[in-house]
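One chain of protein is taken out of this complex; the other chains stay put.
Moving on, here comes subunit A:
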């Protein structure tokens, strides 16, 4: 992406008197772009085109195994958009995403600030811990957290019983939608904090010490220094982190799907990614599922637009 946005800069017109030389200059970057474009087209482009085509077809399990798929225009889209279930799921996903992103960014930043103040030994220890959480596949993480919050044998219920003195054994965390999304939120946030923490920590090293020192001499407290100096310096980093986190949390799949297998009501806890899977693969309605997926792609593209515009701006700066 950064290569694409920088390519025109590579051939400043003023320095190329001869047209032939200019073409040679442009040709090389273009030639170098070809392989990655081909790979992207094959790996992402082709499935995306198929998805869009499918979303205009009547496409069920029979079509998966070779039956012809008739085109039905915008029927799938009409069905999806007039289905209150879809709007429920979308609203739920957005809400869950917003809450997770806010908590992730706040906690991640706090961890980054902590890392800045720790001595080398503890910072290494913390980094290793963060890396392990970051490296844990979401599916494994969900199962481990699922055991922690298990209804009959979970350590969470055990500890709560020990600490509060009341009997928590047999308490189901996942049975209500709120409880379910609490546990799902814990898993998602836990897995996302390391990336935020490392990135913000890296950004913090770019904030010049002398400016901070000067502000301190002028009597700015820690909070004021963070708000008035650190935050403006890291503005673009935060923007990118928020956009990326939004994209990740909006299409969250593995954690929700795996948690639904452990407990909770499936109809009340599906987020958009899981809903697409259920519509397409479980119910065999690939056309409808395709339409929902295309709608999600459009939403995510709108979010990414902010990201791309920001990185273009930075290039110009």
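By definition in this document, a residue touches a chain if its C-beta (ideal position, glycine included) is under 8 Å from a C-beta of that chain, and two chains touch if they have at least 3 such contacts; residues count from 1.
Here, contacts and distances are computed from a predicted model.
J.: For the complex's missing chain, which UniProt name, "Membrane protein", "L-lactate dehydrogenase complex protein LldF", "Extracellular solute-binding protein" or "Bacillithiol biosynthesis deacetylase BshB2"?
T.: Checked against "Membrane protein", "L-lactate dehydrogenase complex protein LldF", "Extracellular solute-binding protein" or "Bacillithiol biosynthesis deacetylase BshB2": the hidden chain maps to "Extracellular solute-binding protein".
J.: Of the listed residues A:76, A:246 or A:278, which contacts the missing chain in the full complex?
T.: Once the missing chain is taken into account, the touching residue is A:278.
J.: Out of A:30, A:49, A:62 or A:144, point to the residue that touches the absent chain in the complete complex.
T.: A:62
J.: Which positions on subunit A touch the chain that was left off?
T.: Touching the missing chain: residues 2-3, 6, 32-33, 35-36, 38-39, 42-43, 61-62, 64-67, 151-152, 169-170, 172, 174-175, 261, 263-268, 277-278, 281-284.
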